[in-house]
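Once you've had a glance at the structure underneath, I'll fire off some questions.
Excluded from the complex is one protein chain; the other protein chains are retained at their positions.
Take a look at chain A:
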Amino acid sequence: MSTVEQASADRGNDKRPWRWYILVFLTPALLVYTAVMILPLIETLRLSLFNVKDGQSVFVGLDNFAVLFGDPRWAASFWNALKNNFIFFFIHMVVQNPIGVALAALLSVPKLRFGAFYRTALFLPTLLSFVIVGFIWKLILSPIWGVSPFLLDLIGLKSLFSPWLGKPGSALIAVSLISVWQYVGIPMMLIYAAMLNIPDEVLEAAECDGVTGWSQFWKIKLPLILPSIGIISILTFVGNFNAFDLVYTVQGALAGPDGATDILGTLLYRTFFGFQLQIGDKSMGATIATVMFLIILSGVCLYLFAIQRRMRRYQF
């Protein structure tokens, strides 16, 4: 912190020559980022305002959006996808992140043995390809060859098993939990790093004041890692609303059964690229992509302006 402040103070005092090398360092990254991120984004936004009429691409203003929200079929599939996406996000928030925090808290217990092993083992699924994760879980949950019905049978609870991935009521929850299993390592690592950053003096002082165990976690550690939890929430939000891969590998592009696992990503894929006999519709696809962009943008803005500014930070 202090070095940054000093630097800004320096800038005011003496007039240095124009530092052209800053440009040299920035340009490559800026060019690459513009080429692969900003231009496609602008192109997507532009495309959402155009549509093909009689083989010609013409400007239609907001007509595509009117179709998306006005046409009962488009609206139904869009709201269904959005609702599923919120459930997907909600499950991540209430399952993945608390578990991640809990695991990090356990890992940072100083006397823990085999800590490095647990850390690696818990983080490993995050490194796996979603194709592998999807395939493994499809097999584990398979009613025919799956491990889960077999294990439940061993302890006499076979009746609890049902083909979760194939039932409209449970498919989305099952897919969300698979995703939680895969990505729980990320909040765990971030929180773990934040917890290691808590100075021992603070904890010792707490112990002197008689704050130990659970109350130490709630009263000392949790407030100190709150900014990290905020970051994780926003990462989860962005990741979930861009999600596509796991649903696609586990449930296919139609995100069955009966669209129960259809999220914005799969809806966008089907619309933009087409599927089977359905021919891709680039304009409507870009429209959905634009709406997704706006949803994510507003979520991030809400977080930045409404929450992060009010968050209290502690300096040591």
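In the analysis below, a contact is a pair of C-beta atoms (placed from the backbone, for glycine too) under 8 Å apart; a residue touches a chain by one contact, two chains touch by 3 or more; residues count from 1.
Rule of thumb we're sticking to: contacts and distances are computed from a predicted model.
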**Q.** Chain excluded from display, named as in UniProt, from "Cbb3-type cytochrome c oxidase subunit", "Chemotaxis protein CheZ", "Probable sugar-binding periplasmic protein" or "Branched-chain amino acid ABC transporter permease"
**A.** "Probable sugar-binding periplasmic protein"
Q. From the list A:18, A:59 or A:145, which touches the chain that is not on show?
A. A:145
Q | Absent-chain contact - pick from A:127, A:154 or A:279 | A | A:279
Q | Residue, one of A:40, A:61, A:98 or A:252, that touches the chain absent here | A | A:252
Q. Which one touches the absent chain: A:69, A:123 or A:164?
A. A:164
Q. So which bits of chain A touch the chain we can't see?
A. 73, 138, 141-145, 149, 161-168, 252, 254, 256-259, 270, 275-279, 281, 284
